[in-house]
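Moving on, here comes chain A:
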Amino acid sequence: MAELRQNPLVEIEGLKVHFPIHAGVFRRHIGDVKAVDDVSLQIYEGETLGLVGESGCGKSTVGRAVIRLYELTDGHIKIDGRDISHAGADELRPMRPAMQMIFQDPQASLNPRMTVSAIIGEPLDEHQSLSPSERIARIYELMDQVGLNRSFANRYPHEFSGGQRQRIGIARALALNPKFIVCDEPIAALDVSIQAQVVNLLEELQKKFGLTYLFISHDLSMIRHIADRVAVMYLGKIVELAPRDDLYADPAHPYTQALLSAVPEPDPEHEAKRQHIILEGDVPSPSNPPQGCNFCTRCPKAMDICHEIEPSFHAVGDGRYAACHLLEDR
Partner candidate 1 sequence: MFNYTIRRSLLAVPTLLLISLIIFLLLDLAPSDPTANLPLTIPPEVREKIRQSLGLGDPIYIRYILWCKQFFINEPLNILEHIFGWQIGGDRLRVLSWQTRSPVVDLIVQRLPQTLWVVGLSYVLGIVIAVPIGVISAYRQYSWFDQIGTFISMVGFSVPTFFTGVLLIVIFSVWLGWFPSIYDTTHQVTDWSSFLVQVKQMIMPVSVLALFNAAQISRYMRASMLDNLNQDYVRTARAKGVRERIVVLVHVLRNSLIPVTTVIALGVPQVFGGAIITEQVFKVNGLGQLLIIAIQGGDVPVVQTLTFIFALLIVLFNLIADVLYGVLDPRIRYD
Partner candidate 2 sequence: MKIRTLTLSAVAAMAIAPSAHAERGSSGHVNIIYWQAPSTLNPYLSGGTKELESSSLVLEPLARYNEKGAMVPWLAESVPTVENGGVSADLTTITWKLKPGLKWSDDTPVTSADVVFSWKYCTHPEGGCAQNEKYNDVKSVEALDDLTVKVTFGLSKPFPYGPFVGAQSPILQAKQFADCLGAKAPECTEANFGPIGTGPFTVKEFRPNDVISFEANQNYRDPAKPAFATATLKGGGEATAAARSVLETGEFDYAWNMQLAPDVIKAMEAKGKGKVVAAFGTLVERIMINFTNPAPGLGAERATAKHPHPILSDITVRKALSMAIDRKLLVEIGYGSAGRPTCNVLPAPEIYKSSANNACLVQDVEGAKKLLEETGWKAGADGVRAKDGMRLSLLYQTSTNAVRQDFQALIKQWWKEIGVEIELRNIDASVFFGSDPGSPDTFQKFFADVEMYANNFDGTDPEAYMSNWSCKQAPRPETQWQGNNMPRYCSKEYDGLVAEMATTGDLNERARLAKAMNDKLMQDYAILPLVDRGRVSAHSNTLGGVVLNTWDSELWNVADWFRKK
């Protein structure tokens, strides 16, 4: 997996997604929630890019913005060489098959009033013109691929278990042979025993169809298992981006270090000796981020400069990037 596929499928350049805040009698615009603030990324064809961060750091927003479920405030997104940053709904529609999404809550993401075959079949109706028999054959094929019993085709989502529902969601995402799938915490809502099954299914499908994943999760061990490269987000910004093994072996950014130190070790002896980095305080509000480095309010290694100047996101060698003043002279 270490081989370098230097062919970027998705290119994100200075992505900003701000949600306006209105208040008062006349609902005046009084500020913005800067959910994603200047994020640049490249996702290579065939790889899995893990995106980690605490709840509310903006990782899901990045996922949704990448496939244009949100309007961008600023920045550019190119998928497969095509710039979709400001494409209109009609322009986007034909591109949808190439980019799909798997959602966190398999219950909420499936229309409760549609049967499995209707859910899986709807994108087929929208984007392809299949005869009824071809259509049903394709639905069965997709159900087979995700390991769903064909006899469930006419059931409603609520009749399934969480893992099965997520399989429906995956089958639905696969229906149009996408190249790129955003997996937005696809296993967070599942039992641990089911999580592995779903992750294995995703990996299997990736191999089979050469899929590219943006895998969003807050579960560092799951990311370690599935991702080729990992990006760490904090308060709307990427603080570190590195190949998986490098990141886990030698986290460069103080925030990554803190995150990783929070992952428990399976060996109790080892665990007892380990030093945990405890972060103080709360995450600042994304509508009012601190001056300088976003992490400066909680960083154990913060310096004066951190409170004044925002660090740039720069290469720190060997395909690694980070945004930290400490690393600037390295």
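Everything below uses one rule, namely that contacts are C-beta pairs under 8 Å (C-beta built on N, C-alpha and C of every residue); 3 or more make two chains touch, one makes a residue touch a chain; residues count from 1.
How were these picked? Simply put, all candidates are chains of the complex that A comes from, given by their letters.
These figures come from a predicted structure and were not determined experimentally.
Trainee: Have a look at 1 or 2 and point out the one touching chain A within this complex.
Mentor: The candidate that touches chain A in this complex is 1.
Trainee: Given the complex with candidate 1, which residues does chain A contribute to the contact?
Mentor: 22, 27, 64, 67, 69, 89, 92-97, 100-101, 103-105, 108-113, 122-123, 126-127, 156, 158, 169, 172-173, 175-176
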